[in-house]
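Note that one protein chain is taken out, while the other chains of the complex remain in position.
Order of writing sets the chain letters: A, B, C, D and E. Residues in each chain are counted from 1.
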């Protein structure tokens, strides 16, 4: 199955290990991105449609055609509890592909939210439902149901490659994709990273400077930094 | 009176029927846009300046020159209770054409809010006043009073044609313009559309799929959709 | 010390007069911008990362290299109570140069907030800490510590020149920079300006039109404005 | 026929007077825009796809759906010699709706070019054919033929209202729309305006300053301009 | 080797079949995109830096860090005759990562050009050298050599997934990526597609309408299209 292939629905996908997903859910997007070696982020234009939205789940991917949300309905059937719908489009398009009716359907299937590189609508209702959505735009523009895209193929969403079953974590800092096969390893690395942060925070709070904590004075001098009065 | 004519104020405009406006006020922007046949939306860059802002009223249109808000004062006199000021500019400009003083004046005239394809300022005060504003930008940049624009001529605001007297509805999903002569018809269509939504929502909540509810399986197969494992 | 010079840290800067800074803190960004003669604003893409963020303090300037936040740590040492860190970058870059650890350090030094023409992360934590940040982007993207920038040199941040020690005021309407030597004069002018606003607001609220309050009818007629029916 | 109505083709449209169109063809876009009273321009993102492209003709309007160029074929039949196709889209979309095959068809009908608020492709071939195109984007992205738009209804293209039959003039400075009923009047005003320019150009070339030619020194002084050394 | 992994250089990559690459070189980007089933395009912001630039070759991929072109030099060693360097960046960055010196080195290795989702400089010299470049920006901004990226890993460049060895074709219409394993099949499909175009072009030139050629009148009527006078 190659990327962006049209007209295909894959039924059986390998979802990331549940325990690993659960563990990843404890960490923020910035921490996970660092734990992965500073990769995996979607573009920063992806924003939560309401304050406090947060998601951690396994991706069911959707490839949409511009102005056409037919594949959303096809995707609904493939959603399982704990999944996150991740929708890309074959071209830049800001229409409102998704609203409260589809959210009701997705939520009934157990889906936790939607990551969409396009627009959504009914955002007040989506907030009331507690259905988390991260999108590129909010737009009331309606769509049709006429052209085939795909479900559960590899897609590129907001600059990030997403394979079905990958873990997608989203919070106020953005959206990060963890490949399914790395989920446990990244969760462990994130945990380790976070364990160091508390101590650092205490030191910073006590007035210790990063210059001293990270022993930067010498390398800065070596790099040529000059202090003047 | 042709579009964008400069230096003209029209005093007597035909406002949309009050009952129709009131009825339109019950529906969301997405619903009204659909009820109109999927047209009438402004560009999605128009956003509420505070959460919860909502407007439904009759348009008093304003054509501004860049960096000049003189016509705002001319428009104030033409505002009547239930009106919404709709301001376009002869060129792309993000200055703060409108703040709390003008809002006090507009509110005293009975205006419900402002839709402006440009910038505004004093946004915290505007929120406290409950004066709803949808704009392209928030910018403290002040303006002058030196060049003639017009009031109550047809304008293009954020990609939508607005005639004075048209109904303008704005909520978290964007801004839609309903021509005055279609107000009642669109309100009725919106009502009808919404009456169907409750039933659908219940079905989706109960787990019925859109694939079945909308009988999409056959057309999808016909279109060539392939399921693989 | 010329603008954007790399590899320099200035230790002793002349901060604006404390009383003037305090007085400026009473006024909004729009008022101060007007009091300065309508100059001094940063570009409107600079937005608060949380609702209610507000800053008024003296600038410690930082020049960053793309994807590199080393200078943030160098700057921390130069911060004094009442300061605001103002960070520019040598090129357009949206990475997350700043998060909760650095904020803890800056806050421990007495800094009030950060103005950054780039991205930040950990925005939920920053809000909880009450550390005010105005930025161009929110992005989880991490940075390295390898290249020299500068601290306390003149920089251009979001289109505005900022000299170390200048007063920076930021609120929901944007960010304005008041040169240190003008701080008292601008504060006085802002006070004067605001004293006139109350009376005007009352008149507008009572239904007086700007057309009459500002005696605009004659100049509008002279300019050729035509009223039609 | 209201703006942006979907599913309609108007066969008989009133084209602007041929002599007026011909006369307008002698002037540049900037001159015509000034002659109209500084209105009528499309947004500056509309650019010629090759150097030297220039059009002056009568508009056959097209309303497209995103990713769908079906209406291009419907429009072809309505084109007459001297026409310009003017294509708007119901939403922002950058796909390549038009290429050399359609251009061959349009050219066979006598059309002079295309103004499109979207993308086109085969731009090298279009240049070789001498088929002038002004567009928002160049994109190889293909489109489908599945959804109804309209032909020869009023549309908003790149921020300008275009009625079928209006005169559209495009050159290196942009695109301007002259309402059919104003064509002669605007052509005359453009001629008059241009007749003054030659003399001015000679004076400027001879070293006369605008300050003196336009007698600006007094008004500048009155406005408060200060000369310092 | 996962996508965007940092600090890795793959030496032996499987390049697409030479004959297939040669055959693909005969077709335009739009044709190839259609032949692939309408996928594979980069975003339309990727533009040739000079008129007439055209490339068809096998990808050597490069992952850059912002403001750092160290990996360009690492990549040079991996380039073989007929290759195209395809450079992505870990974040949006417009710096000038590439100029005439690197182009001299790449050209000496037999590389045909560069596709870069960032900026380049020395564009006049690049044109003189006949070294084809498609980029997102032109920017004189210099870069450093301090941070590891990777060479010959899968990257996402301007929204398209590129695996090392894939065929990249670029012309005035944009950039398309053909996976190595599909190269022959796509070349054949493109040939077939183009063979149909000549006949169609002749018919269009003779005045036959697409409405008749493609038998669209009936489906348009069925879809509800209405002709009015």
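In this section, a residue touches a chain if its C-beta (ideal position, glycine included) is under 8 Å from a C-beta of that chain, and two chains touch if they have at least 3 such contacts.
Fair warning: this is a prediction, and the values are worked out from it, not measured in the lab.
Enquirer: In the full assembly, spell out which visible chains the left-out chain is touching.
Expert: It touches the following shown chains in the full complex: B, C, D, E.
Enquirer: Looking at C:29, C:53, C:72 or C:160, which makes contact with the chain not pictured?
Expert: C:160
Enquirer: Please identify which residue in E:15, E:38, E:139 or E:203 touches the non-displayed chain.
Expert: Only one of E:15, E:38, E:139 or E:203 touches the chain omitted from view, namely E:139.
Enquirer: Which of E:19, E:101, E:205 or E:228 sits in contact with the chain that's absent?
Expert: E:101
Enquirer: Where does chain E touch the missing chain, residue by residue?
Expert: Within chain E, the residues touching the omitted chain are 1, 7-12, 70, 72-74, 76-77, 94, 96, 99-102, 104-105, 107-109, 119, 121-124, 137-142, 145, 147-148.
Enquirer: On chain B, where is the contact patch with the chain that was removed from view?
Expert: 65-68, 90-95, 139, 141, 144, 146-147
Enquirer: Residue by residue, what part of chain C touches the chain that was omitted?
Expert: That gives, for chain C, the contact residues 2-6, 37-40, 43, 90, 92, 154, 156, 159-161, 179, 182.
One rule holds for everything that comes next: only the chains that are shown with their structure count from here on.
Enquirer: Which chain pair is joined by more contacting C-beta pairs, A-D or A-C?
Expert: A-C
Enquirer: Could you state the distance in Å from the CA-based centre of chain B to that of chain E?
Expert: 41
Enquirer: Per the centroid of Cα atoms for each chain, what is the distance between chain B and chain D, given in Å?
Expert: 27
Enquirer: Based only on mean CA positions, could you tell me how far chain D sits from chain E in angstrom?
Expert: So the centre of chain D lies 32 Å away from the centre of chain E.
Enquirer: So which bits of chain C are touching at least two other chains?
Expert: Counting only residues that touch two or more other chains, chain C contributes 94, 139, 141, 147.
Enquirer: When you draw the chains as points and link the ones that touch, which shape shows up: line, ring, star, complete, or other?
Expert: other
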